[in-house]
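Have a look at the structure below, then the notes.
The complex appears here without one of its protein chains, the remainder shown in place.
This part shows subunit A:
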Amino acid sequence: MITTVTLNPAIDREYFVDNNEVMKNQFIYNEKDLKVYPGGKGLISAVNFKALGYHDVQNIGFVGGKQGLFFEKMVQKYDIISNYIHTEKEIRNNVKIIGRNPATYTQYNDYTYQVSTEEVQELVNRFQRSISESDCILISGSIPEGVHFDIYQRLIRIAKTKDKGVFLQGSGEALKLALAAKPDIVTPYFKHHQTILDLEMDTKKDYIKAGHKMQELGAKYVMIPFHCDRLLFDKNGDVYQLSPQEYCIINWLGASDAYNTAFLDYIFQHDFDFFEANLRGAAAALWVAENKKIYLSARENFNCCLDRLKIKKLEV
């Protein structure tokens, strides 16, 4: 079984309109102009794993209220095993308005979801007993209000006690605290903070410094997004740069989740090879970014991007 964790799920709603204007009523009559789907980084990876043919994939996290029940129904349509703590408060709705002419993109991100201390403890208990069958746990995404920043650290410690591999994609204080639990693979995201471990990210040197710092604090392997490239830190602390060639990016949504999925997929299918796994991850992310897709389909689709990827060692 593969376990993915989504603590801050959302119902994503996309509305496509001809011209998105303030103070103008819009009418949507065509169903292709309205998309509603379950969102959350761990969940997108779970959908990807199912698409790649894995039988048992569970998504653990919180859902809340009537909208949480709706969210869970949507998840179950993908044949993912839902494993949610049902909270009292309603989960989030993210609204995206996409205008065609002129091309505009307006996003309303909802960060109102709250969970209680008891609900957090219930999640930890549920996590502890539900990972028995999993060899690897993928933890990714933000955390809702009410959850202490040490949540990832707690979950990773439980996973490590049970001898499970952990892949973490986190940010901010939660990432910083999680490193003490020694996750195997760490990739930070920093769209909200523009910092990693409180370090400002500007030059390539800053990124390298942050990568090494994460390893000092406990991460075995680190991958840091660096514009459209990735900086890879192997377990010896050597640094490599993975770069795509001749690409045209039209979509970011789902790219990093595709990366995480294809990286782990390679490891599940072969022996552990940090660079080969990263190449598969990058190929999957590139395929998503160039094809306006959110989810992966077959391996063959993204493997065709492999020959446009290069890894070079950096002299540090």
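In the analysis below, a residue touches a chain if its C-beta (ideal position, glycine included) is under 8 Å from a C-beta of that chain, and two chains touch if they have at least 3 such contacts; residues count from 1.
Keep this in mind: contacts and distances are computed from a predicted model.
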item	value
Chain not present in the shown complex, as UniProt names it (candidates "CBS domain-containing protein", "Spermidine putrescine ABC transporter permease", "Nitrite reductase (NAD(P)H) small subunit" or "NAD(P)/FAD-dependent oxidoreductase")	"CBS domain-containing protein"
Hidden partner chain, touching residue among A:76, A:251, A:269 or A:297	A:76
Given A:20, A:45, A:58 or A:215, the one touching the chain that is not displayed	A:58
Option from A:20, A:45 or A:87 whose C-beta touches the chain left out	A:87
Residues belonging to subunit A that touch the chain removed from view	56, 58, 69, 72, 76, 79-84, 86-88, 122, 125-126, 128-130, 132-133
